[in-house]
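Below is one structure; the comments refer to it alone.
One protein chain is absent from this view; the other protein chains keep their places.
Chain IDs A, B, C and D follow the sequence of writing; residue 1 opens each chain.
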Amino acid sequence: MSVSPAEVAVVPDTAMPHARLVGVTRVFSRRGRGDDVHALGPIDLDLKRGEFFSVVGPSGCGKSTLLDVLAGLATPTSGTAEFEGRPIAGVPAGVGAVFQEDASFPWLSVTDNVAFGLRRAGVDPAEIARRVDYAIGFMGLRGFADAYPAQLSGGMRQRVCIARTLVMQPRLILLDEPFGALDAQTRLLMGDELLRMWRETGATVLLITHALDEAAMLADRVGVMSARPGVFIDIVATGWDAERDSRIVSHPRFGDLTGHLWERLRVESLKHLREG
Amino acid sequence: MSVSPAEVAVVPDTAMPHARLVGVTRVFSRRGRGDDVHALGPIDLDLKRGEFFSVVGPSGCGKSTLLDVLAGLATPTSGTAEFEGRPIAGVPAGVGAVFQEDASFPWLSVTDNVAFGLRRAGVDPAEIARRVDYAIGFMGLRGFADAYPAQLSGGMRQRVCIARTLVMQPRLILLDEPFGALDAQTRLLMGDELLRMWRETGATVLLITHALDEAAMLADRVGVMSARPGVFIDIVATGWDAERDSRIVSHPRFGDLTGHLWERLRVESLKHLREG
Amino acid sequence: MTREGWIRLLVIAAAVAALELACRLGWVPVTVVIPPSAMAASLVDILASGKHWADIVVSLRSVAIAAVLSIGLGFLVGAVIHAWPLVRGAVEPLLASYYAVPTFMFYPVFIILFGVGPAAIVAIAVLLAIVSMISATLVGLDRIPLVLRKTARMMHMGPASRALLIGLPAALPHLFTGVKLAVAYAFIGVIASEFILSGAGMGYAIAYAYNNFDNREMYGLMLLIILVVTVVNTGLDAVDRRLQARLRR
Amino acid sequence: VEISVTQWGTSLYGAPYAVAMAEGLFKKAGVDITSIIGSGGGGTTVRNLLASETPYGDVAIAAALAAQRQGLDVIIVNTGTRSTAEASLVTMPDSPIRSLKDLEGKKVAVTSPKGVSEMLLLMALKQEGVDATKVERVASGGYVNGLTMLEQGAVAAAALIEPLSIIRADKYRTVVSYGSLLPPMTTSVGITTRAFAKSNPERLRAIIAGRAAGVEALYENPARAAEILTKAFKLDPAVAQVAVANMIGPRMWSTGAFDRTELDRTVEGLRLIGEITGPVDWSKLLDPSFLPPAVQGAK
């Protein structure tokens, strides 16, 4: 059964959004060279409180740039960005991010990595110990609490970064290709953990990924971006219920969904390929 | 419609194989540490002349090691490896390889990179020019013939490496994650090019990949490997005809195939995840 | 020129102007530092009168020889050590400690080995400069990706062509760091040794002016050294940047 | 307080200071000298001197003249040494070189071009009527380097100075000892800044008087002086004894008085090596008013 865009159209959004982007663009001006890079937008996006939103799009289309704007690490060249009703200026409290690159601190053990943010925030040590222990167990790092990142695989390091972000209990979690270091199979299993965490915390999640099946399996809605400058060419509601996990891949609608996403991206990818 | 392993069982192989591995294992001994790493095998594998064979398996299961054995870059700890009826000792003539990592020479232009092997082999300059020009056009690098790798994207550099291997007109082409630097969508399009090349040259291709859909779409047969030490736990014949391309992803049997591969790997991946 | 280049020029101009002002206003006595404009005038005189041409030639020749020798020998030694991990483990910790000992203490030893004059001075400079080249060679050879070696084997290349066609170009950007340092140390080694020990060369001319309180001449010569160093460094930087841009992976 | 003495600890210029310090003669004269700043060469000594709190120092006359020529505000307030007895020219024991004449067409190691060792060589050659242009001077950078070159056969003779010449007496043969060849001449002088002389005349007088007392004590009791030098310069006792004895004959250390003839001889030497080209106006350079009355009267 094929899912046409009409069937999975954007669900009208009445509740006050958790985060909102209106007409956001971002242009990198290259000093001295003259030619500016229009990296992103204009983007309009409302993230509902507690929703799981995935973003897919060709390489270099501005996905990480979009995340930077939401994290308050980059200011939009034009347009406005809001989080919990307030304009984003600087990194807002309550937002956590896991970046595309490995950001684990190699000079700290797994435990110290995970506790890092809490210690800087001056949280009570007993509370830190409790939260860190829980996060380490949750991320399947129990046997590696005293190991250093150099002793871990790329995937485990990403899990350390996720744990380090989760212990801060952010209300909006931004994830940029958090499973990039893993093979496709392990990615989906990690996706199960992510879904569990999402259900438990009730946080809003924005997940950037290259893998269409991952996006289709995890998200409530999948935003498809065009080649640079990235704009949303489609936002597809998956219609899964919250109790989903990776076994959903054998659901008949799953293949239709990925097929639909793939079709939307085919044209964009071709564009991208031409450009080099 | 689900494809059970019985339906896609290994096709009995009567013709003399192009390459043959019998009971191949590889063990890395770590000096001073005592604990050896059994990285691969035992592997039995017959590659038919002109077939397109894909290998999938969890990270670290020994896929690259398997490729090294076929390329003559590593000697098996036990078992025998043959190419065109002769035991493999050193790099056999007629075998080309594209490695997982970027192997373009940064100090040479795209043209010089592609021509490098031919010049070493002392091929006639006019012939070199002809072949290089063809390969560059084929790989969509026409506008970049005089560019240096630093000016190219990761994906384009991989294409340079593929071109550099193809111009040597190898009879057996070994590809280790050649599209690792690309996003999923662009990978499939590059897959189309690869299929076209394979049809034109009639070479035998062994392709290692993490992406199950890539494996399922490109190969005549897909070998599924276990976690380390990697052995083949399944070899699935796809049954596609040679004239296939990426549009095959909307074929109803495609989803079943990937579903089957995924199911076989799920257990292995879980194992791998436990180990870290 | 880049924006950074302009800012740099501005910073330097400001520093020079400040010094000029400080000297002209008498905050810095002329018996210690003379105004930059006077240094420049003195340099012009020195070059015009030609009385130090012989010294300049001696020094620059020594620097050039020392630089070439330490680069060549440093690369060779580095390559040999690299190929021989056991020796490397033993030698590497010694390399950084090496700079603590003033090499010109060994001048008498070098006179025995090389005779007096430029040869001994070149030897001191080589001793000072070669270590950075060895270190850079080790780093450079370390950084050659394994996959390039594999590729070379796939192309049936022999050890010699592998070293020449793959190893050398692949390590080049790192080697260049060593080249830059070696040239800088060759300068320091030659000029400082001449200053302390020799009877010829720019270093000696400076020492002579210094001993005779001839600040004008001394600062004129020092300005000349700064200019030569800057020109050489800028040239090396330009080459380096082109290499980096091309060879960055 | 601290004063500067060129080649403190390595040559005998500084002996009176060592004696005066050890015997408390400075204190007696009214100044407490606690330590002495040495240096390799005249230029550095003058610079060190100018930078120190008590800008008095004993430097080679060439350095003092050069400093004045370049407009540094220094005056010469006493003389230090007046003999070249510590300097000599040596060769290897088996060398055919017996006299300065034999040096024609040969190479001789001097410390640095236009340095004292070259000046003395040229003066000696002139006195002996040898054509200086036929003797090639090689700058070695130091006395020890010169000796090394001599041992290597790179030069036929090398300049040498005490106490090094005593320490290595058995290794070389002396070709000429300048002290016996050349008449006395002023080799080092005491200098200070005009400003210091104006603001602290008493302290300056005390330093000069203390040194003069040191010189006298040295001549009176050479054995004791040798003992002091042994300690202060870390010399072998025997070497110190010989060194002091060698210098007492030619009365190397002056009590401070200026002697125009001896000063002019040095200037002649400096002319020979091209250090000085114009005339020297002593009246502007010398200020004998800080010398002890007894010495002042002497000449």
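We take it that contacts are C-beta pairs under 8 Å (C-beta built on N, C-alpha and C of every residue); 3 or more make two chains touch, one makes a residue touch a chain.
Heads up, the rule we're going with is that contacts and distances are computed from a predicted model.
Set against the options "Sarcosine oxidase subunit beta", "Riboflavin transport system permease protein RibX", "phosphoenolpyruvate--glycerone phosphotransferase" or "ABC transporter", the UniProt name belonging to the omitted chain is "Riboflavin transport system permease protein RibX". Shown chains touched by the missing chain in the whole complex: A, C, D. The omitted chain makes contact with just one of the residues D:27, D:168, D:251 or D:271: D:168.
Per the touch definition above, the residue from A:97, A:203 or A:248 contacting the chain not shown is A:97. Taking the whole complex into account, subunit C touches the unshown chain at residues 2-4, 7-8, 11-12, 28-29, 32-33, 86-87, 89-94, 96-102, 105-106, 108-109, 111-113, 180, 183-184, 187-188, 191-192, 195-196, 203, 206, 210, 218, 222, 225-226, 229-230, 233-234, 237. Hidden from this view is one chain, which touches subunit D at 2, 7-11, 35-40, 44, 47-48, 51-52, 142-144, 147-148, 151-152, 163-164, 167-168, 171, 234. If you put the missing chain back, the residues of subunit A touching it would be 71-73, 91, 93, 95-97, 99-103, 105-108, 116-117, 120-121, 148, 150, 161, 165, 168.
As a convention for this text, only the chains that are shown with their structure count from here on.
Ranking all chains by how far their C-alpha centres lie from the centre of subunit A, first place goes to D. A comparison of C-alpha centroids places C closest to the centre of the full protein.
Each chain gets a centre from the mean of its Cα atoms; for subunit C and subunit D, those two points are 38 Å apart. As a whole-number value, the distance joining the C-alpha centres of subunit B and subunit D reads 85 Å.
Multi-chain contact residues, meaning those touching two or more other chains, do not occur anywhere in subunit B. Contact residues of subunit D toward subunit C in the complex are 41-44, 46, 50, 63, 66-67, 69-72, 109, 112-114, 138-142, 144-145, 148-149, 152, 154. Residue ranges of subunit B in contact with subunit C, taken from their complex: 68, 71, 73, 91, 93, 95-97, 99-103, 105-107, 116-117, 120-121, 148-150.
The touching residues of subunit C, counted against subunit B in their complex, run 145-148, 150-151, 153-157, 161, 166, 169-170, 172, 245-249.
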